[in-house]
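What you see is the complex with one protein chain gone and the rest in place.
And then chain A:
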Amino acid sequence: QLDFWLAPRGTGYPVDIRVPFPSLQPLKAHLEANGISYSIMIEDVQALVDDERMEMLRSRRQLPLSTNTFDYTTYHSLDEIYAFMDLLVAENPNLVSKLEIGRSTENRPLYVLKFSKGGTNRPAIWIDTGIHSREWVTQASGVWFARKIVLDHENDQGLASILDKMDIFLEIVTNPDGFVFTQTQNRMWRKTRSRNSDSSCIGVDPNRNWDAGFGGPGASRNPCSETYHGPYANSEPEVKAIVDFVKNHGNIKAFISIHSYSQLLLYPYGYTSSPAPDQKELHQISEKAVAALSSLYGTNYKYGSIITTIYQASGGTIDWTYNQGIKYSFTFELRDTGRYGFLLPAKQIVPTAQETWLALKVIMLHARDHPY
């Protein structure tokens, strides 16, 4: 029963023994009866073993070993998310591939995951998260969506039927420079990290930099402002990369850009109060999508056009995509309504992603059923 860590060698040499608890008293009695002195080196070996296991788990989080062991209930660094993407592709090479669509201002790769069951240039759905870096629940939800697509692509009838006809493109970290900045310097950073020529202030609002009403009311021409539109449309490489991708692809049928917070589902326009020609249909889809979202946890969403529901905003993503002819262009503002705002507790990541996914499926199914 005694576990010798330093075995007996001869008289005058020490012996180290790990003693199981039931043997403790008998051994002590035996040593004392024989005049053998002893000291306790480690009181409780189990405690040390437990600590070590915890440490190993903690350091293993730096490098997820598979998408099964990846922790979806916590926020991750850029490196961890990029590692996740590679794992997802490696585990599902017939469904998922990774595309580099460009580089950020600070030369970070801009990655898009493509989910496809085949075909050539099928009609496609685009989803992006993290265009505003401080909106952390969005990148975290993007990671969850990626995994969800892989898990459900065969056994979920709706998703399987979508992928039979269409491809899904998912850009999880749309603004990686900003994201790294929120982790290292300023948790509340929103914009890109591009230098502005006449100012010490940095960054352009990537959701005011698109060529739709660019520079009009609803954006700022002050580089220090959070809604600075930039020197010209598509000045930001993060935006230009998507513009080029969308134009080159030529067959995107639904475009969904995800933000937080406010719990809203929005459709064009933001730059003008003229209603979008497809407003009625977009409004109906929104109603259904929001009902699906609410059905899971009772989370309340409002919906409507950007300009009537939150504010006038020019140079916005979905105004541009809509004007390109992508009829099903939507923006989400995820949880919450302000109690935690951008600092949403990590335990809300998965519920947020789960309910949002239901709304996304409504939009994707509608796009599948209404080809144009």
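Everything that follows uses one rule, which is that a contact is a pair of C-beta atoms (placed from the backbone, for glycine too) under 8 Å apart; a residue touches a chain by one contact, two chains touch by 3 or more; residues count from 1.
Methods note: contacts and distances are computed from a predicted model.
Selecting from "Glutamyl-tRNA(Gln) amidotransferase subunit A, mitochondrial", "U6 snRNA-associated Sm-like protein LSm2", "LXN protein" or "DNA replication complex GINS protein SLD5", the unshown chain of this assembly corresponds to "LXN protein" (UniProt protein name). Remark: the omitted chain is touched by one listed residue; of A:T129, A:T227 or A:S257 this is A:T227. The hidden chain makes contact, of the residues A:L31, A:A90, A:M188 or A:A291, with A:M188.
If you put the hidden chain back, the residue from A:P231, A:G304 or A:P351 that touches it is A:G304.
Residue in contact with the omitted chain (choice from A:S23, A:T337 or A:Q354): A:T337.
Where chain A meets the chain that is not shown, the touching residues are 74-75, 182-183, 185-190, 200-201, 205, 220, 225-227, 262, 300, 302-304, 308-311, 337-346, 348.
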